[in-house]
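What you see is the complex with one protein chain gone and the rest in place.
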Amino acid sequence: MSSQFGQLFRISTFGESHGVGVGVVVDGCPSRMRLDLDFIQSELDRRRPGQSKLVTQRKEGDRVEVLSGLSEDGLTLGTPIALLVRNEDARWQDYSEMKEKYRPSHADFATDEKYGIRAWQGGGRSSARETIGRVAAGAIAKQVLRENFDVEVLAWVEQIQELVASVDPLTVTLDAIEATPVRCPDPALAEQMIERIEAVRKDGDSVGGVIGAVARGVPAGWGEPVFDKLEADLAKALLSLPACKGFESGSGFQGILQRGSEHNDPYRAENGVVHTTQNNSGGIQGGISNGMPILVRTAFKPTATVMRTQDTVTTERENTTLQGRGRHDACVLPRAVVMVEAMIALVLVDHALRQRAARLDR
Amino acid sequence: MSSQFGQLFRISTFGESHGVGVGVVVDGCPSRMRLDLDFIQSELDRRRPGQSKLVTQRKEGDRVEVLSGLSEDGLTLGTPIALLVRNEDARWQDYSEMKEKYRPSHADFATDEKYGIRAWQGGGRSSARETIGRVAAGAIAKQVLRENFDVEVLAWVEQIQELVASVDPLTVTLDAIEATPVRCPDPALAEQMIERIEAVRKDGDSVGGVIGAVARGVPAGWGEPVFDKLEADLAKALLSLPACKGFESGSGFQGILQRGSEHNDPYRAENGVVHTTQNNSGGIQGGISNGMPILVRTAFKPTATVMRTQDTVTTERENTTLQGRGRHDACVLPRAVVMVEAMIALVLVDHALRQRAARLDR
Amino acid sequence: MSSQFGQLFRISTFGESHGVGVGVVVDGCPSRMRLDLDFIQSELDRRRPGQSKLVTQRKEGDRVEVLSGLSEDGLTLGTPIALLVRNEDARWQDYSEMKEKYRPSHADFATDEKYGIRAWQGGGRSSARETIGRVAAGAIAKQVLRENFDVEVLAWVEQIQELVASVDPLTVTLDAIEATPVRCPDPALAEQMIERIEAVRKDGDSVGGVIGAVARGVPAGWGEPVFDKLEADLAKALLSLPACKGFESGSGFQGILQRGSEHNDPYRAENGVVHTTQNNSGGIQGGISNGMPILVRTAFKPTATVMRTQDTVTTERENTTLQGRGRHDACVLPRAVVMVEAMIALVLVDHALRQRAARLDR
Partner (left out) sequence: MSSQFGQLFRISTFGESHGVGVGVVVDGCPSRMRLDLDFIQSELDRRRPGQSKLVTQRKEGDRVEVLSGLSEDGLTLGTPIALLVRNEDARWQDYSEMKEKYRPSHADFATDEKYGIRAWQGGGRSSARETIGRVAAGAIAKQVLRENFDVEVLAWVEQIQELVASVDPLTVTLDAIEATPVRCPDPALAEQMIERIEAVRKDGDSVGGVIGAVARGVPAGWGEPVFDKLEADLAKALLSLPACKGFESGSGFQGILQRGSEHNDPYRAENGVVHTTQNNSGGIQGGISNGMPILVRTAFKPTATVMRTQDTVTTERENTTLQGRGRHDACVLPRAVVMVEAMIALVLVDHALRQRAARLDR
């Protein structure tokens, strides 16, 4: 059950980078929705490497094919929506050395230990191509959220190494995020980030950073009070992304510097509408949304693929070195922004559906 | 499905602070294990408030009663183990004001929005007493891990506000952790932390901090490569604890300052045994354990209950203030240490069982 | 995961006949319902042996205790409802021979093969007492169905050996079912059944039969089209009852004698309301309810406990004989009627909640 996510809006992803293709089956999408295929494709385009010189230059089409789930008119039937994106343009000669050597801080070694076999060409399920299924399903989740609940999910690059942008999650727009290839809506910082990434890329190295995200419009009442807390499900969703090593909700690790009397979010009511005057809770209290914007931040380590010589071992467990070759993503964060949005949308739509079943008196 | 956790070692917790009691049903515990009831009780004692003046003075017995799952000889039958801890000594007059007012940064408001009702006495499922079931189940999980897999899970208080302890996760011991009431194994820092907590408590306020944790002895191969990554399941488990707002695995948020060539963990082999020469991955690569110690850190916000006057609203949505009364935990972290260990143990034992089903050739 | 049932209205049963007690945790019950504790108790009383001389004479109180899930006013909180019934009056000396010998057609041998241990006193989880948790949870499910959906579930004894009653599922009432201790609403046949059971009981033997059931008032649209077909979930629910060996939906095994043109249920509309003029489908088409009464029948084998000498083997795998002793249920069907109703109600309420999440446009 390693490749399924969600309870009521449930996705099953499949595919490796070396086979026929990658994709997803979305089970539980509400019926009678006009599926916005252009939007799914545009989200896949945002995820795709080679959009700018900042990221891998490999050219991929990543055209989505709908295998099932739609009526002749393009409406969802309530049945599983299967989406396929075929693999193209594989050049496994780039990878041949990997057959006998484990790449440091990749999944190669652990995968071999677990399964006794691995798809050494391109990393198998640990390839970034696995996220294609997530992004496609996330696009559907975004459409459900937008059309049925008026909820918007946005993510952006907030930090690259020590370069920290200033972003207001209450007002940031998709246009501002998409304005630069680094997807940082702070123009001055964006320029510095681009320079940094470019320099590191030329150096054959890589950098990580922080992605910030907001969900605006989530009503109070989504999430469950114990194990399936909204922030617990968000944390799982985001930590399941490749290279993600940290998660914060609301004040996160910074909140620990405050005292409780400062940190608590006072309630105020205006015309019967309750809000908090600050949002250290990040829109979630006791695991349940309170109607304020949902705020999360995630840390992505520097990409493990670098064009350097590194110490490693062979599959025969002898010490050796491995020389990175070919192209590499010096910084995965601009693309990861789309994956972060997708995972947040998948969590929210699942809880939106669960909430409909939680109370029979409305 | 808000109160269940795990796939094969699956727990269902129940109970509020105001009812008969709290407890847990553990489904999937392997058969023929001599259940260590004294250990379960001692873990509950570690969790219990009132162990020192650092924490709530309320006296609770929290005696565990085994309702099912054992043979007459005390061996597990492979059937559900149900454990009950009765509530005692409730003084709801302390809480009566809460019936009409929402406590800031508690679950009260969000719970009412979700369910249209809440157990205002003591916080219902959001009460810290809910964690009794987790800790009891976690004690069973620890026993399974210890006896069958030689795995040890330890957690400790690493930071209170800006006070940061120095702890070596490779060598830290339970004795060192238990040596001080603050459960910080750095004696000098422990003393400062105790002073800080005591001062804040007298001030009617509260503080948060960071809990560090390690799992030693986990073999390579636990965890799943996509959604059920080991760190994703750990993140969910820990973010599901009350007051937890952040999670890091390995280098976490700090790792983003490094470049990939520094951050990558080189492999070395000695006599056929593979290890990494540093552990930025925190023992997990591609979601799967690699045989190195598993390292996580979690942020806990300052407890929401403070003895101050705070702005809030009534259930009728009118602005008001709420005065904190009675006793309070100025710092929940020493007790949360036990909860963190329990949740990590629950995740690990679940993946240990799942791994047995993943390969038929060993 | 052997002891959980349901997706959104999810129950976890626990307990053996020899331990402290048996019970259930109900997770997912809608909030703000005034839980009818008297009804739960009355359902447990219907399930209890010793209600008449037809069944086991053992006297059991089976008083239900609510451990969690209710407000001070007795309203459901939306949190897990834990129910406990304590064991009483165990006389395990009756069972001592079972420690070394497997009872034919009981779960003893298979349980030992699976777990390497068994609760030989009373049969462990295979004891009929396990069904107490189901019946208690089923009573809650019945209340949800009655109050929110106006659905009624009834079951009755339809056949004992070759004695077949004539029952109209459209008009049968609970009063008619409860009118005789054998729970057969056909008075003439009931009398013959009672005589048969009594004769067999005196003979130290046992008989089986068929239980019929109906769910009236189920709207069209419950159930899922592929694996979670309504009749598939009903089949699983009923085959999970002890001694159940067969299941039919609608025309069942008899329908195979007809041709399609006879068997098909023609639709007719009256004032915009669609019905079928016959109900071979048993109210379910393509796995989804069609608004007609849901009709199922289940076969229960003769109880395995008989007061006869039978061939068996010892736990050391030597041939031997076992002499049945003590009291026995000559016919479990009158009590199983309550279990059948409970399981049907649990399936229906789960699908009622799932259906609320299936469509967002109503």
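Annotations for the structure displayed:
Each chain carries a letter (A, B and C) given by its place in the written order, and its residues are counted from 1.
The rule is short, and it goes like this: contacts are C-beta pairs under 8 Å (C-beta built on N, C-alpha and C of every residue); 3 or more make two chains touch, one makes a residue touch a chain.
What you see is a predicted model; the values in this text were computed from it and never measured.
Contacts of the undisplayed chain with the visible chains, over the whole complex, involve A, B, C.
Taking the complete complex into account, C:G282 is the one of C:P49, C:G282 or C:P334 that touches the chain left out. Listed here are the chain A residues that touch the chain not shown: 1-4, 7-8, 10, 12-16, 18-23, 25, 27-28, 31-32, 65-72, 75-82, 84, 114-119, 121, 124-125. Touch with the hidden chain on the side of chain C covers residues 1-5, 7, 13, 102, 104-111, 113-116, 124-126, 130, 159-162, 200, 204-210, 219-229, 231-240, 242, 245-253, 255-261, 263-269, 272-274, 276-277, 280-282, 284-291, 299-306, 308, 310-313, 317-319, 354-355, 358-359, 361-362. For chain B, the residues touching the absent chain in the complete assembly are 7-8, 28, 30-32, 78-79, 144, 148, 225, 353-354, 356-361.
Simple rule for what comes next: only the chains that are shown with their structure count from here on.
Of all chains shown, the one whose average CA position lies nearest the global CA mean is B. In summary, the pair chain A and chain B forms a contact in which both copies contribute largely the same residue numbers, shared numbers making up over half of all those used.
We define each chain's centre as the mean of its Cα atoms; on that basis chain B and chain C are separated by 39 Å. The centroid of the Cα atoms in chain A and the matching centroid in chain C are 46 Å apart. Computed centre separation for the pair chain A/chain B is 26 angstrom, with centres defined by C-alpha atoms. Contacts with at least two other chains are made by residues 225, 354, 358-359, 361 of chain A.
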